[in-house]
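Since the structure comes first, as structure tokens, the remarks are kept for the end.
In this view, the complex is presented without one of its protein chains, the others remaining in place.
Order of writing sets the labels: A, B and C. Residues in every chain begin at 1.
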Amino acid sequence: MIINHPILGPRDAQEFTYLGDANLIDRPDWRAENAIKAFHDYLHLRDNPAGEHRELWFHEQGDRSWLVVTRDTLTHEITSVELARDVARERGRGK
Amino acid sequence: MTQVNRLQGGLISRDRTLNFTFDGRNYQGHPGDTLASALLANGVRLMGRSFKYHRPRGPLTAGSEEPNALVHLRSGARQEPNTRATVTELYDGLEARSQNAWPSLKFDALAVNDCLSNFLTAGFYYKTFMWPAIFWEKIYEPVIRRAAGLGEISFEDDPDVYDKGFLHCDLLIIGAGPAGLSAALTAGRAGARVILAEEDLRPGGRLLAETSPLSDQSGATWAERVRGELVAAGNVRFMPRTTVIGAFDHGIYGAVERVSDHLPQPEAGKPRQVLWRIYSKRAILAAGATERPIAFANNDRPGVMLAGAMRAYVNRWAATPAQDVALFTNNDDGHRTARDLIAKGVNLAAVVDVRPNAPKVDGAALFAGAEVIDSSGRLGLKSIRIRLRNGETRDISCGALAVSGGWNPNVHLTCHQRGRPAWDAGIAAFVPGDALPTGMAVAGAAKGDLSTAGALSGGAGAAVQALRTLGITAKPPDLPEAEDMAVSLKPFWHAKGTKRAWLDQQNDVTVKDVKLAHQENFISVEHLKRYTTLGMAIDQGKTSNVGALSVMAELTGKSIPETGTTIFRPPYTPVAMGTFAGRSVGKEFRPTRLTPSHKWAEERGAVFVEAGDWLRAQWFPKPGETHWRQSVDREVLATRGSVGICDVTTLGKIDVQGADAAEFLNKIYANGFVKLPVGKVRYGLMLREDGVAYDDGTAARLAEDHFVVTTTTVNAVLVYRNMEFARQCLWPDLDVQLASITEAWAQYAVAGPNSRKLLQKIVDPAFDISNDAFPFMACGEITVCDGLRARLFRISFSGELAYEIAVPTRYGDALMRRMAEVGAEFDVIPYGTEALGVMRIEKGHPAGNELNGTTTALNLGMGRMVSKKKDCIGNTLSEREGLNTEDALRLVGLRPVDPTNPVVAGSHLMAEGGPVDAAHDQGYITSAAYSPVLGHSIGLGFLKRGGARKGEILRAVNPLEGVEVAVEVVSAHFVDPEGEKLRV
Amino acid sequence: MSDLKPVTPLGGETARVDTIGGLTILENPDWALASLSARQDHDAEAAESAKDFLGFDLPEVGAMAVGDVFSAFWIGPRSWMVAASHDDHELLVAEMKIALKCAASVVEQTDGWCRFDVAGAAAFDLIERSCAASVRAMLAGQVVHTTIHHTGCFLIRDDGGWSVLGPRSSAGSLHHALVTAAHSVA
Partner (left out) sequence: MTYSAFRILKEALTGHKGWGPQWRDPVPQPDYDYVIVGGGGHGLATAYYLASKFDQGRIAVLEKRWIGGGNVGRNTTIIRSNYLLDGNEPFYEFSLKLWEGLERDLNYNAMVSQRGVLNLVHTDAQRDSARRRGNAMILNGSDAELLDADGVRAMYPFLNFEDARFPIKGGLLQRRGGTARHDAVAWGYARGADRRGVDIIQNCEVTGFRIKDGKVLGVETSRGYIAADKVGVAVAGSSSRVMETAGMRLPIESHVLQAFVSEGLKPTISGVITYGAGHFYCSQSDKGGLVFGGDIDMYNSYAQRGNLPAVEDVMESGISLIPALGRVRLLRSWGGIMDMSMDGSPFIDRTHIEGLYFNGGWCYGGFKATPASGYCFAHLLATDRRHETATAYRLDRFRRGCMIDEKGQGAQPNLH
């Protein structure tokens, strides 16, 4: 597979390490009342669609950026690649 | 008498004669020959035996789809089983032997299977061999296994090497036949970066086998001229002997280049083959088509071959399989073979054409509306029996029969991303479907465009089209005039009869087998394949699948496309496993990482051990030491007695800087780091988000905004990755920057009561490392040996007064030598990982065996380290009930009740006097060692409620090795439990 | 200055040179290296200070810039590797820390890497058999991070050929991979 890195352009997916569902960015609040349940769901109940999937890849053999890749799990077609850091900020993550 | 069946002409170089042997007999051929063509020229038709019935077989084809003519090529360690004689280029000294035959190819004992064929039907083995049970492994299966299989391996290590390579192009063209060549001309002239891959040794494809001209020149000449232009252009890479084996995602193709297979052996240093990974923006599949046979009784005898193949042997290789030949066809293309044979002076005994209105053939008897219904000849075809239109039968003697049932486009690669081919009734064949791999187009015969003119114009058109999508303007070249015969095929699949008619020749699947499968409800194509083994042979059914589908379609009354399609899987043709492995084998399987003191340790005779990709000194034997324990015991005692040095460079080191560095570490580690003062080190435990401990190490604060974190050797990459995840994805606004510095610094542990004295001899006087100035857990940047920058950490894994000192790696070797030199007065010794392990077990420090990915801080006895006052990875889920039960495992120390007994890691712990079984398992021993300090074996282990069981006697059972030892539960800190030695 | 004698990544006192056909593979330990990563919200300041120090602008993505004394290449978002002669700038990090103050994190990388310079007519072929980078499209001054024999390496194209920077501890394996590839194509 080829991942079109937003900074570097197309690179062989072999340079990347796969993590999984991009919702892993949305780490719950540890102080919330139902934190254990929230963390359980966050960690274990991930998106697993047959179709479009937003997922985290790490350019370990490259520039060490974490990316959010939108990829179809039936065809492997990739429709968008973003820097995970940007996505994380958009989703309200900060310090 | 040699080369009795050699004809005039052809694309072979008669100016050289090549000697070769087959089954020990000498033969001659010429450059340009394949093994099959040379054997045919020498009058040899019998080349192999079939898989199940051990039927005599000769070549069915002249290409890579060959199912029959499989041989052992070469000998000794280079023996290659199952090598297709049809694509083996002849070289001088070639050695080939037949396979799957004993005692000889001509007299094969297992040909008895053929007589038993009525019992050995499809799937017979599922219905028997069940009684008595023990007979399966002992009797039935060994017999089956010996009879099955085809070739043999030598069991010697393959002496050849294989390369990998990576290529990038705008357009990959697969196949250099007329379609591929015209596509390459078009794209080449437009300036695109083109790769043209061809499995044959020269361009031309089918043109090399045909006699019809391209304008005023032969097809082969035209192909050579095109090659010349392409190679000269510079932007086209023509790759002969290169088979594209797979279409992978996003325009990536795998291709195998056979660099040295046409040579007796590779030149020194050169690879046998190269696996190319080709990154293409667009691809054109111009892989041609494969002719299909017509099934009839005993249609598998040596001498029966596809008509196009026979034409190729005659035209390209000037070899005929026999002097008297017949043709069996249902289409006009078959008649080309007749014409070419006659032109070459081969006697054409009969043309049998199933079409009542078949065209006449000058120079041969035509039997229109007739069928071949049987054949005879034990080791090679002697005669065929035909059924005339009026129902009469007639025998015609001939040594070879050319069979043509039409052509199947080579859709193989179009299916690699699970696209299904579509049925084209016009040519009665499957053609590429709509769902092609992204970026792929198909042209020429592979698309079902079976005329040469169609291939030429189709190839050019496909190239124009493909380049247009890349923004490159191309125009079709002037193409030569070529035959443009329309193909309209009325399929004829098999001649009816009661005898066996072969569909899959290699796997011996006959029409009868398909009927039986139908009868037993194996009607789905996948069931049919799996039940009969149809299409499982090395051609993946290229010559058999459609024929079998036609039989099933007849039986079910459905059409062929309704009956189903099978799809092809990579690779296109079989590929040597070594080719996929490339250079990363043997000692080079993975890179070897060496520590800075490696050379020095080698000089000292160290024994090395793998630690991940690292090689580390395991122990340093001294003269007279005959057992590793002697060396290790000595190293431990010497270190604890005075001072020892160990290379700990392999521990991961990560530089953490930024205004929020401390806050960042607070989130990464279970315990707190914000309050760690500058100049101090702290032990840290890392949890996974699921609350399980996964790594530990230290963090040294070199400045307010600067830490150096260490990880375990094996987890260095993982921790660094996880830290980047936390930094970029979880807390993207923290000001923190990370860099791996594992390799940049040589780091040595200097341990033992005299460690400070030794260090004082190398640390520059400006730096006070006395106990007061540089206490336990201090760290700092210093200089050593007169000005060399260094980092010093007062940390201890051994439990002794100890330090770790780091210098830039290039000085690591010299520093080790210097420390050995200045430490001589303290009898300093180097110690290896084994002594390191003993000392950490004596001290009760957990390591990889304890941090095994299932244990929590609670299990490790560090439950209180997990801060509940801050957010950190893993703290929330570590609170789940299942991880905090009453009887949770706790790390304990274990010592044998009888001190002469060993404690063995991997033993399970059982209560004294209780039953020994899984239901009563109390825990297990993780690490064990002989403690030279204590004079007996010791162990660490996890024990249910272990914290409250000190003094209890348990059974450490090891039924695997038949050993049981009584052990006492003790503190895990065997040596210096209060840690006094650390602080002096 | 310290009398501790340095060794090269391949363990020799002097750098190793291999000549295979028309190809040369030269071990080149003569570089001091330091990485520079801009601190959060200090990008402009870091770029400016770096320019003052280096004498040129920090290069763009995938590029290397070369000055009289220093060179620098891009290694990741907001991060660069700075190189200088080891003999003259062994304490490169200290120099840079002074220049960049709190605008960037500077980390000594000198001995994190081994470097092999590859030159000769078949150098393209050699690199093509070593890594997936689109080497024939690379121009002088371009840099990619790629994988060679399972290790992460920087591949730098310059006028004379190629430089491969790989992790120092694997220098022997990397060297072996380059030499065997050289034999294949030479």
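Methods note: a contact is a pair of C-beta atoms (placed from the backbone, for glycine too) under 8 Å apart; a residue touches a chain by one contact, two chains touch by 3 or more.
Computed from a prediction, not measured in an experiment: that's the story for all the values here.
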For the chain not shown, touching visible partners are A, B
Of the candidates B:G9, B:G93, B:G149 or B:G605, the residue in contact with the absent chain is B:G149
Considering the complete complex, of B:F22, B:Y53, B:F620 or B:Y694, the missing chain is touched by B:Y694
Among B:V4, B:I139 or B:M577, contact with the omitted chain is made only by B:M577
Where subunit A meets the left-out chain, the residues are 1, 12-14, 17-21, 37, 40, 43-46, 48-50, 53, 55, 71, 73-76
On subunit B, the omitted chain is touched by residues 51, 78-82, 100, 118-119, 121, 124-131, 133, 136-137, 141-142, 144-146, 148-158, 160, 162, 164, 246, 248-249, 252, 254, 275, 277, 416-418, 516, 519-522, 524, 526-527, 530-531, 533, 536, 538, 540, 569-571, 574-578, 580-582, 584-590, 592, 609-610, 688-692, 694, 848-849, 852-854, 877, 880-884, 904-908, 916-918, 921, 924-927, 957-961
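Everything below uses one rule, namely that only the chains that are shown with their structure count from here on.
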Ranking A-B and A-C by C-beta pairs in contact puts on top A-B
Taking each chain's centre as the mean of its CA atoms, subunit A sits from subunit C at a distance in Å of 30
So subunit B residues touching two or more other chains come to 279, 660, 733-734
Flagged in subunit A as touching 2+ other chains are 12, 60, 64-65, 83, 85
Within their complex, subunit A touches subunit B through residues 1-2, 10, 12, 17, 19, 24-25, 27-28, 30-31, 35-36, 39-40, 43, 56, 58, 60, 64-66, 75-78, 83-85, 87-89, 93-95
Listed in rising order, subunit B residues that touch subunit A in their complex are 248-252, 279, 417, 438, 660, 663, 689-690, 717, 721, 724-725, 728-734, 871, 875-877, 879-880
So, in the complex, the side of subunit A touching subunit C is made of residues 7-8, 12, 14-15, 60-65, 83, 85
